[in-house]
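With one protein chain held back, the other chains of the complex are shown just where they sit.
We call the chains A, B and C, going by the order they appear; numbering starts again at 1 in every chain.
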Amino acid sequence: MPVATENAIYKLLEMYRQMMTIRYFEENAIELFAKGLITGSTHPCIGQEAIAVGACAALEEGDSVLATYRGHGAAIAKGSDPKQLMAELLTRTTGCCKGRGGSMHLCDKKKGFIGTNAIVGAHLPIAGGAALAAKMRGANRVVLCFFGDGASCEGEFFETLNMAALWKVPLIFICENNGYAISVPTKLSQATPDIADRARGFGIPSLIVDGNDVREVKEAVADGVARARLGDGPTFIECKTVRWERHSAFSSGRYENPEEAQRWKTVDPIPRLERILLEEGADLEQINRERVAAQEVVNDAVQFALQSPLPDMDSIYEGIFAEA
Amino acid sequence: MPVATENAIYKLLEMYRQMMTIRYFEENAIELFAKGLITGSTHPCIGQEAIAVGACAALEEGDSVLATYRGHGAAIAKGSDPKQLMAELLTRTTGCCKGRGGSMHLCDKKKGFIGTNAIVGAHLPIAGGAALAAKMRGANRVVLCFFGDGASCEGEFFETLNMAALWKVPLIFICENNGYAISVPTKLSQATPDIADRARGFGIPSLIVDGNDVREVKEAVADGVARARLGDGPTFIECKTVRWERHSAFSSGRYENPEEAQRWKTVDPIPRLERILLEEGADLEQINRERVAAQEVVNDAVQFALQSPLPDMDSIYEGIFAEA
Amino acid sequence: MAVVTMRDAINQAIREEMVQQPEMVLLGQDIGAYGGTFGVYRGLFQDFGPDRVRDGPLCESATVGFGIGLAVSGIRCIVELEFMDFTTVAMDQIVNQAAKLHYFMGGQLTVPLVIRTPIASRMGMGPQHSQSLEAWFMHIPGLKIAIPSSPYEAKGLLKSALRDPNPVLFIENVKLYNRKGDVPEDEYLIPFGTASILRSGSDVSLVAISGTVPEALAAAEQLAGEGISVEVLDPCTLNPLDIETLANSLRKTGRMVITHDGYRTCGVAAEISQRIMEECFDYLNAPITRVAGLDVPVPSGPLHMDVVPNQQRMMAAVRHLMN
Partner (left out) sequence: MAVVTMRDAINQAIREEMVQQPEMVLLGQDIGAYGGTFGVYRGLFQDFGPDRVRDGPLCESATVGFGIGLAVSGIRCIVELEFMDFTTVAMDQIVNQAAKLHYFMGGQLTVPLVIRTPIASRMGMGPQHSQSLEAWFMHIPGLKIAIPSSPYEAKGLLKSALRDPNPVLFIENVKLYNRKGDVPEDEYLIPFGTASILRSGSDVSLVAISGTVPEALAAAEQLAGEGISVEVLDPCTLNPLDIETLANSLRKTGRMVITHDGYRTCGVAAEISQRIMEECFDYLNAPITRVAGLDVPVPSGPLHMDVVPNQQRMMAAVRHLMN
């Protein structure tokens, strides 16, 4: 049985803590929504934590990330403070977007988290433009963009594949194929099972990974990032995963088959990483320590959010335009 | 040297006459535009006649066709009366669209020519819907849609590929890759040379043909049509061709390299078909007879158009809505 | 008469027409077993099957385009766009294709297509899920527009839309889906271009659109207690617009307030006001007043409820006109 170096274990434990932070964060969000503290809706990424964490682990601080409304995990993995994120979910003035964005619109520019978007597919070309900016500045930075299987039917997805390939921008496409767009299973939205095939048609190196294996995700993304830094352009990575929860706390997006949903828990990326950790030589105590730390971070975030004020109407007209 | 049956020669001669009709039609349109008789612009398909003619030769009367602003040839090949088409270019009341559509908006519903469109890419999903209608009615009808290399960068193109493959609609995609979108050469609009690759990513059978060889086009389309009639869904055919003329009579869309433009004349599909005809056993007299017939048809169309009245403002509010 | 929700009234209209028009097809996302994002389609997939209730991929533009292709082929179609904000990804198909084909093809093509989409302005779903964009479409010749506020209106107008050979934008409202009201048991159709007088009054005309109607009625009720008699009107359709009924009300009252959730600037209120000024200038006792959505991207969170008009703002506007 291979035993990893201490450094490697440390990195795995860090990913583990991040995944647990995301899991707790999302569980709390669902609860807070149920209590009426989050307006509109909230879209948990429970079960998909390995993708956000694995992908962002392959990045450096100066790299950028864009994600969807289901991107709380991406924000956390990119290093955003869960306090400001949770406060944003609760639309408090202390939120990363001053409480205007809410659950679907997170942003933490300083951390390179350019943000989440609530129009399916719309952030893809924006990510492309950010990647073009990175390329033009020649600073070896890359941009990573998360999106779903549903998004990969929208025209903008293809337009972005084409432009990204043409202009060889340092963009990593991360398709989180969780099998559903709200209630629509992929078999009702595309004729072929693999989305990666489509990117290949543009000449973009494309691969499929097990999105519930954080190491596999990380390695694939690291390769893509390396290519991008060398100036070799975009990479497409389809991460097969499952969506455990309903589409959002507001809309059910119920599955065709409840047994299917049950089966998905067997692929939970978190126990899977625990097994890997034990195999690699970590002990249970180390694992528990990270779990507790994650729990604390999220508890603090919830407290912080709950204690923060809601914005008032006095500020409503502020910041429609930026000052010159 | 293979000598074709009389029937085969007859069919080739018919295609020849159609190609010549289109050529003369377009030459006249350019002239009429220069005289100020066509407002806006007009987009000749000179040099691309083999695609329209070859493709439509593989259809039956009840099948439908959609095309772009560069679709005068498609309309003629689908059997529309050049008189009404030319009258429409001159926006006369006798035009197929009563003179409202003009050069970019032709339609001849009775002939199955659903029409041309001036928004690049927009007619593709409309063609998809028409194909879905054909499928739902189960009458074994197919729909054929022409579009350019430029259009194949627009999101709607991909959305339509996806839906057409998914729902297995009887739609033949005919990409007229003439190397340019106005002034933009394909090398500046896509990373890979072949558009057919993209359709393959959706699981659509895709092939590339010499778009200047009317027989090759016809055979490829006939295969696709056969598949579609069997219920096997869409086929994608990329026809490599060249655009001889400026993009339109209004905008130059000049080429990077004037020699290139000269070279293109060497691939003219019309002398090519003449050679084929002679090889297959037709004689020069037969060929000339068709040429003269084409010329007459176009002359008559021009006369008809010029003698027809322009619409007046009294009718301007008529027909915004259809009567129940 | 039966008391039903607006959601059910819409469902009934579709169901009835699905039966009467055996070729009619529904396109959209989440419209299959799931029954539509807001449950409007419940039961239809089960009863009419996957060929007629076609759940599909997430591509609004091509979905509308397919709808047009069906329609020009003679198969009537309803496309659902899940939120009105997403009309932005299908604008060309709606505006340059559906609305114009009949006219510019010289009448050869007709487009019997109904596009249903709900306004979600009072849901707190943030800037990309809260817009009330009816003014955009009213700007475009060739599109009929229905924007009902009651189950009765919704059913009768949708049935008319589904018999119309033209493209119709049918604008619903998430906040009204649970609104209940009487709906006749027997079949009925409401013609486009007939405004409803929801309450008569003599001092001020209050024109309310879609989600603002319940609060407009409440405002009128409360103002009645203060001795101000408010006439509440709902245009029901924006194209055609029944300007005559609105103008007659103005001729009676001399004062008008117009309220809608859509942004104030270049909203529907400006158009209605201008039409009234053109027709009844001499009857105006005071400037026509707008109580509209504020000109800001709608924030998430509780503030969104102050961005759209509420009863207080409507009452304040009416009282101001009375001074």
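Worth pointing out:
Simple rule for what comes next: a residue touches a chain if its C-beta (ideal position, glycine included) is under 8 Å from a C-beta of that chain, and two chains touch if they have at least 3 such contacts.
Just so we're clear, the structure is a prediction, and the values are computed from it rather than from any experiment.
Among the displayed chains, contact with the absent chain in the complete complex occurs for A, B, C. Per the touch definition above, the residue from C:P50, C:G74 or C:P141 contacting the chain not shown is C:P141.
Among B:T94, B:S189 or B:Q286, the one in contact with the hidden chain is B:S189. Among C:A9, C:V95 or C:I119, only C:V95 touches the chain that is left out of the view.
Here one chain is not drawn; of A:A58, A:L89 or A:A130, the residue touching it is A:A130. One chain of the complex is left out; on subunit C, the residues touching it are 61, 85-89, 91-92, 95-96, 99-100, 103-104, 126-128, 133, 135-136, 138-142, 239, 262-263, 265-271, 273-274, 277-278, 281, 284, 286-290, 295-297, 299-300. Summarising the interface, subunit B meets the missing chain with residues 39-41, 90-91, 99-105, 117-121, 150-151, 153-156, 181-184, 188-190, 251-254, 256, 310-313, 316-317, 320. The set of subunit A residues touching the chain not shown comprises 64, 95-101, 105, 107-109, 114-115, 117, 119, 122, 124-134, 136-137, 155-156, 159-160, 162-163, 166-167, 319-324.
Following the convention adopted for this analysis, only the chains that are shown with their structure count from here on.
In this assembly, A is the chain whose CA centroid lies farthest from the centroid of subunit B. Centres computed as Cα averages put subunit A at a distance of 46 Å from subunit B. Inter-chain centre distance (subunit A to subunit C, centres taken as mean C-alpha positions): 36 Å. Residues of subunit B in contact with at least two other chains: 155-156, 159, 162, 166.
Residue positions 56-57, 59, 61-62 of subunit C each touch two or more of the other chains.
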